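Structure in structure tokens, see below.
What you see is the complex with one protein chain gone and the rest in place.
On to chain A.
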Amino acid sequence: MNYFPDEVLEHVFDFITSHKDRNSVSLVCKSWYKIEKYSRQRVFIGNCYSISPERLIARFPGLKSLTLKGKPHFADFNLVPDDWGGFLYPWIKAMARSRIGLEELRLKRMVVSDESLELLSKSFPNFKSLVLVSCEGFTTDGLAAVAANCRLLRELDLQENEVEDHRGHWLSCFPENCTSLVLLNFACLKGEINLASLERLVARSPNLKSLRLNRAVPFDTLQRLLMRAPQLVDLGTGSYVHDPYSEAYNKLKAAIQSCNSIRSLSGFLEVAPRCMSAVYPVCENLTFLNLSYAAGLQSIELTKLIQYCRKLQRLWILDCIGDKGLGVVASTCKELQELRVFPSDPFDAGNAAVTEEGLVLVSAGCPKLNSLLYFCQQMTNAALITVAKNCTNFIRFRLCILDPIKPDPVTNQPLDEGFGAIVRSCKGLKRLSLSGLLTDQVFYYIGMHAKQLEMLSIAFAGDSDKGMLYVLNGCKKLRKLEIRDCPFGDAALLEDMGKYETMRSLWMSSCEVTLGACKTLAKKMPSLNVEIINESEQTEFNLEDRQKVDKMYLYRTVVGHRKDAPEFVWLL
């Protein structure tokens, strides 16, 4: 029942921005459903196969901003073969045909072809923002099309994509009258860049706030770019190598000092440590510092820099900072909310320079810490218990011990109690990744206490089906569950099949699940797609029901089996 004309309701709905809330609004009554449907501009699709482009367009014809995610998360770690799926093209084709007024497109783990980028650039005259994260399948030719044709482009944000570089001067394709750029991030490109074009582009972009360069952009170009764009808020340097006693270096120092809006700093893809002092002046206002690709900086240079960063909220760093360096972070960065420590030498576990000590120091010094990604050599229960006591605000807690089944080195016990303390103490925990030696007990704790948990990643853990069942039964808000190399089998998988309809997806690889159980699940739950990824020579007909499947990925969907699955993916 409503007493307002539609336009008023629409105006009210404008203030409701969260996807969840808008979904709720559309369920109130038919009239609200209709108004919400036509006024909805932003849509988030967490699994591109849960719905089809055609149904999306029919449901939200006013679509302007679309977020799409493709491959399962473990694809990031090479567990999903190439050509599995996640193609962008059908979406662009459908939206172009229906004349959707697309303005923003954000993609994660999708296969983006040059063809799709070209079609996109020609089909949506108001297109403003393209964000590609961990995507693949395109070359700089596709970027050239976007640059040339998207007249109103404001954001081009390429984050950690695998791009084939044809060096076709894509940057030069931005027309001379394109002056609308606000964000330009091409740090992941590996090839040469037309430096003169870049300088001209930056010079004619007065609204440019964020600029992240690739390795091909040398030191002196950086200096000239900074002179042109002192209004930058976010800077990612390219190559940062120079003689600190040269004129060019002094010029850069001066240029940086005129950039007093910089709040976010990254890059240093190649770095001469002696040149870091030039950036000290911007450190005191930094809120985000990403040195996770600066392999040339040792702990001593890192800590010198961090000592100036009193306002830091987010820090991404390599483990060569060491436990002592993390101690400096703890005593300096009192506003720290997010910490990511990446391994500088992923395959040599003995070399990881951070241990549980660094984490404990940070937890003690940074009470606002709520998001953690920590690759380390070892962890103890005592440390995790201390961390849990110090920081109760964790929303994201991802711990990766480089040796995945390493017990507590002090007590030789599994890490069940440590993680148990975390889930008990951090009542708002939404995302958790486990590692180290773990038994069913840790899952008991998770099921018991992690009531807000939405995403759980498990590897080499547990003893029996009970572990998985604790989680499925206890974590009512679970949306994504990904499991590898755990002794969970058919009994756990089939116990509560309806649960999977409340989740986005489940991934299980190298577990004890059999083909027969997967078939049963697929048969009983038509609202789920159950996919088996089979990379061996055996065909569907040779594999017996009682044989274990290597990789299973299931997800809820309203459109049934997808039509683009490759040969090695069996849709049950």
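Assume contacts are C-beta pairs under 8 Å (C-beta built on N, C-alpha and C of every residue); 3 or more make two chains touch, one makes a residue touch a chain; residues count from 1.
Rule of thumb we're sticking to: contacts and distances are computed from a predicted model.
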item: Name per UniProt, for the chain absent here [options: "Large ribosomal subunit protein bL20m", "Auxin-responsive protein", "Proteasome assembly chaperone 1" or "Multifunctional methyltransferase subunit TRM112-like protein"]; value: "Auxin-responsive protein"
item: Option from A:H166, A:R274, A:K451 or A:K499 whose C-beta touches the chain left out; value: A:R274
item: Absent-chain contact - pick from A:I45, A:V182 or A:V241; value: A:V241
item: Option from A:L9, A:L68, A:L171 or A:C188 whose C-beta touches the chain left out; value: A:C188
item: Which residue of A:E160, A:E284 or A:E544 touches the chain not shown here; value: A:E160
item: Candidates A:L9, A:A229, A:A255 or A:L437 - the one touching the absent chain; value: A:L437
item: Chain A residues that touch the omitted chain in the full complex; value: 74, 76-79, 134, 160-162, 188, 241-246, 269-270, 272-274, 292-293, 295-296, 342-348, 350, 375, 400, 402, 404-405, 407, 412-414, 433, 437, 439, 457, 459-460, 463-464, 484-485, 487, 510, 536, 550
